[in-house]
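The complex appears here without one of its protein chains, the remainder shown in place.
Naming follows writing order (A and B), and every chain is counted from residue 1.
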Amino acid sequence: MGRFLLSVVRRDLTLAARRRGDWLTALFFFVLVSSLFPLSVGPEPQLLQRIGPGVLWVAATLASLLSLPRLFEDDHRDGSLEQMLLSPSPVVGLVLGKVLAHWLVFGLPLLLVTPLLGLQFNLPAEAIAVLVFSLLLGTPILSLLGAAGAALTLGLRGGGVLITLLVLPLYVPALIFGAGAVGGILSGTGAEAHLSLLGAFFLVSFTVAPWIAAASLKVSLG
Amino acid sequence: MNLYHYASPTTFYRLAGGLVPWLAWAAGLLALAGLYIGFFMAPTDFQQGEAYRIIFIHVPAAWMGMFIYVVMAFWGAIGLAFNARLAFVMMRALAPTGALLTFVALWTGAVWGKPMWGTWWVWDARLTSTLILFFLYLGTLALWSAIEDTRRSDRAGALLTLFGVVNVPIILFSVVWWNTLHQGSSIGVTHAPRMATVMMVGVLTMTAAAWAYTIAVTLARARRIILERERKTEWVQRILAQEA
Partner (left out) sequence: MEWASWSEFWSMGGRGFFVWSAFGVTAVCVAAELVVLRRAASASRRRLERLQRWDAAPEGVEP
């Protein structure tokens, strides 16, 4: 399955490379939405530092969600998804490959920009480090949960909003532990507990979500 | 008793039709009994005065919201595992009532919060997790209405509910965690008053009433869904002809 997974990843990355705009759009969305908050709540540094972790977490979440409808859509439209399901390779491998590719294109770049945004929110270096690390765990969780959502809503009208409605409630624990970790560093209580819980949630998502997504793909394609 | 016998839509339709009136009466009587206990037997609470009597609705509704979601997931799992049409029908029949009772839990919880904490909404563990449960219900209902094909709709909803059920303990845990973290700055945890036996009996009676009500309404809804889905079969056409 490993080789199958890698081939799926490679294929998706090649396709994403051809549509160069996509990952930049998600990145711009992340930056733009984050910038809206100082504009709406005022530039006072203390306040920004308090809301910073939460705002950046939510913005990263929304930016990642933007790209989810297309996870399976393009392959579905030209029929290649059905072919892939018919092949003897495990569907879970297909899902994991796509999740990995999605995260590499839409999750990872956000991490590169996060330190800059952290500075905009007056976060100290230690907090920024924890923020990046928490998002490092959080963005793959979102890709995993999002894959299940995308598989369930394959081909439906209004799929994008529907995925958001389905995935966000399930994502709440990641949000709480992730933003909480940074909050813990800022308040001095430490981030360890939060980060371990976040890691545990990642493991649970990694175990459960791909199977749900695989089953959903089979259901959605009839 | 051959369980597969009851898995037939015809048998279920008739059985459910017989049960609904009994359950409706049971629900009504239990509710009256519960309300009587709640208003005329339970004493005034030492800390919370009279406003605490809202628990006689809030707690049963909140419990039912949770129970129904789990039962939905159960029927969804049965449907997926055994390809049983009736299981999916039960799952879909339960959802609207579950969503409604969760909404009632939210509303009564908020209304209870105002005299207690002075605000119309409190971000405590209980209300917040009830809110998220409400979102989960809405998501499932939205998914069903977005998919036209019945077969796909049933199965997708079942998968989503199963996914949700696995996550619910984690979500609950994380919300409680989040709440205890922020307890210092927030107002306080909404908790039921330490309940005298009478109050507990009242809550349990109301919960039993809610159960009877839920089953009655669900069976009635399930009957209608079955008629619609099985409309091409002979037995349905006979029933329709009879009642025309």
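Going forward, a contact is a pair of C-beta atoms (placed from the backbone, for glycine too) under 8 Å apart; a residue touches a chain by one contact, two chains touch by 3 or more.
Only a predicted model underlies this, so the values are computations on that prediction, with no experimental measurement involved.
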Omitted chain - touching chains that are shown: B
Omitted-chain contact residue, chosen from B:16, B:42 or B:68: B:42
Selected from B:16, B:66, B:203 or B:217 as touching the chain missing from the view: B:217
Of B:58, B:85, B:126 or B:152, the residue in touch with the unshown chain: B:58
Candidate in contact with the missing chain, chosen from B:16, B:104 or B:159: B:104
Touch criterion as defined above, residue of B:112, B:137, B:163 or B:178 at the omitted chain: B:112
Sites on chain B contacted by the missing partner chain, in the whole complex: 39-44, 49-51, 53-54, 57-58, 61, 96-97, 100, 103-104, 107-108, 111-112, 114-115, 213, 217, 220-221, 224, 227-228, 231-232, 236-237, 240-241, 243-244
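By our rule, only the chains that are shown with their structure count from here on.
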CA centroid of chain A to CA centroid of chain B, Å: 32
Chain B residues touching chain A - in the complex, by the definition given at the top: 80, 132, 135-136, 138-139, 142-143, 146-147, 149, 151-152, 155-156, 159-160, 162-164, 166-167, 170-171, 173-175, 177-178, 181
In the complex, chain A residues that touch chain B: 148, 152-153, 156-158, 162, 165-166, 168-170, 172-173, 176-177, 180, 183, 197, 201, 204, 208-209, 212, 215-216, 219-220, 222
